[in-house]
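Encoded as structure tokens, the structure appears first; notes follow it.
Removed: one protein chain of the complex. Kept in place: all other protein chains.
For chain A:
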Amino acid sequence: MAEAVKALTIARRRGMTIRVAGESGEGVITAGEMLTWALARAGLWVTTFRTYPAEIKGGPCMFQVRFDRKPLDSPTGPADVLIAFNDEAIALHQESVRPGGVILYDRHDDGSEPEGLRADVTARAVPFGKVALESLQSRLAKNMVALGATYAAMDLPLDSAKEFVARRFASKGESVVSVNVRALELGYELAREQLEGLGRLAELSEVDGATTGAADSGTGRMVISGNQALSIGAIAGGCRYYAGYPITPASDILELMAAQLPAFGGVAVQTEDEMAALASALGASFGGVPSMTATSGPGLSLMVELIGLGVMSELPVVVVDVQRAGPSTGMPTKTEQGDLNLAVYGGHGDAPRIVVAPVSVADCLEVGRRAFQLAGRYQTPVIVLSELVLAQRTESLPVPRGAELLLEPEWGGTGANGKSNGALDGHYRRYVDTEDGISSRPLPGDPAGLHVITGLEHDEYGHPNYEPAMHRRMSEKRRRKLEALQREVEADPRAWVARFGPEGARIGLLGWGSTYGAAREAAALAEQMGIAVQGLWVKMLSPLPTRTVEAFVRGLDVVIVPEVNASGQLARYLEANGIRGRIVPLVKYEGLPFSAEEILARIVEVAKGS
């Protein structure tokens, strides 16, 4: 059974996948990024996946780029070509090469062959390292030699690779650029001579429609990572204050914001810890400036008390959690969807907050900008649950227009939320109770709006008040805001759920976050096997649009819930929200994302079994 699924996945798989593997420090990531960029420039749609060690130097690392003439859902799955920089890379990654695929590996200087090479793939030794050392006096340039060879084998023009090298190494000087360009050319020539008769790469790319000749120019697209998209989305959504503490895999958000915010009149600071980051973001928010912090799991744990403060004092703020694997410091460079419970429930007392989760790189841009509108409108923290694989994955996307991206964050001030001024006796009723729980929020500087906000339970003025009826009333006010948002989402769920597959299907896939791509691909493959599957990916996790989810589940015989965590956090959350149906959790907790094949295998099992 599993073999049949595998064969089908490979046979029907769209596009082509090249995996570059080696030791950290051998230029694997640079080679992968270059290939990605060059392919995108050549007019192909690309999506990437990488794994790397937590050590600064050393340890195995891998970069995979998948490309096609049409946009792809997921970067994972078997490789058509493996470029291995050393023997360990062959040992670790040759299993991921599809039967009939190609392995290009670095020839040993003594001419010996690596052990245990698979028989059902075409393996060719090319002396990447030797050529680099002999011709360029630097073994480090072997990644460029290997890339040059790949370009030759795929009949890709070298120009785009040269352009990338010129851009990437511009700051390192002319000589570095010319050495790398020369390495590319040597690899290209080498492959022309030595790979003659191989023909596999070109053939593969031909079969899969991935040659570049007929594709469009690709210049209308950019190649961008989830973290970059999220950051740019945040700026477009109005973010003008950013505070963060470095943590993998969220640090590049801090780096991007620090570099870019000043040009937008904003400020970014690196704080002494995560509590300071969120506390200062709340301070900026109080001042009326849309603010954000980004962290990963361990940092979110530290911020939990301040999220409660944001909820209680009704301050908008955006908190990005780029999830990584495991409790404690866990696996900083591995992926997981393990923070749903923390994001939704984390903290003491009842602290209803908004939790959203993008499903793709494009969605990171979209969720990044709309998170500010949500936070501002509902005056509460918004937690954006991203994931390592989304954060680091690069994708080619059409370049949007800046003017179309800009959103009004509605971060308080005169006429905020269209609510009337609650001033009375010179005291402003900052927490005036309303039907939807949303009060007007004057900003410091407004003489008519003087008020004090507090993390203590309080009355409408913000004065501390512990009376039973007051706690009840204010608890309801805070919850009512989320109910208002829930109604808004249910009324038009398109913005906050992603659907795929035919409506009549009896088998369903339900999930959140990055599993979307692999699930969509799995559903498409299942359809080719004659199994109809429909999917629903929920981007608004708190408040959960229960009616929409319920309606989806009710129409199905069985619902598979794939999640990258051990306990099935979404499946349990659905149950806690009263969603009833035949829900089959499908969990993976290896620090790696799902492939379409893995989800397809479960779909097939369920289809046979039910």
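Methods note: contacts are C-beta pairs under 8 Å (C-beta built on N, C-alpha and C of every residue); 3 or more make two chains touch, one makes a residue touch a chain; residues count from 1.
Convention: contacts and distances are computed from a predicted model.
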| item | value |
| --- | --- |
| "Carbohydrate ABC transporter permease", "Glutaredoxin family protein", "2-oxoacid:ferredoxin oxidoreductase subunit beta" or "YkgJ family cysteine cluster protein" - which is the UniProt name of the missing chain | "2-oxoacid:ferredoxin oxidoreductase subunit beta" |
| Residue of A:Lys57, A:Lys70, A:Arg401 or A:Lys608 touching the missing chain in the full complex | A:Arg401 |
| Among A:Gly238, A:Gly297 or A:Pro381, residue touching the chain not depicted | A:Gly238 |
| Contacting the left-out chain in the complete assembly, out of A:Ile56, A:Ala119, A:Ala263 or A:Ala469 | A:Ala263 |
| Hidden partner chain, touching residue among A:Glu305, A:Glu550 or A:Glu605 | A:Glu305 |
| Footprint left on chain A by the chain that the document does not show | 219, 221-224, 228, 232, 235-236, 238, 240-241, 243, 260, 262-267, 269, 271-273, 275-277, 279-291, 305-306, 308-309, 313, 399-403, 405-406, 411, 426, 444-447, 449-456, 462-464 |
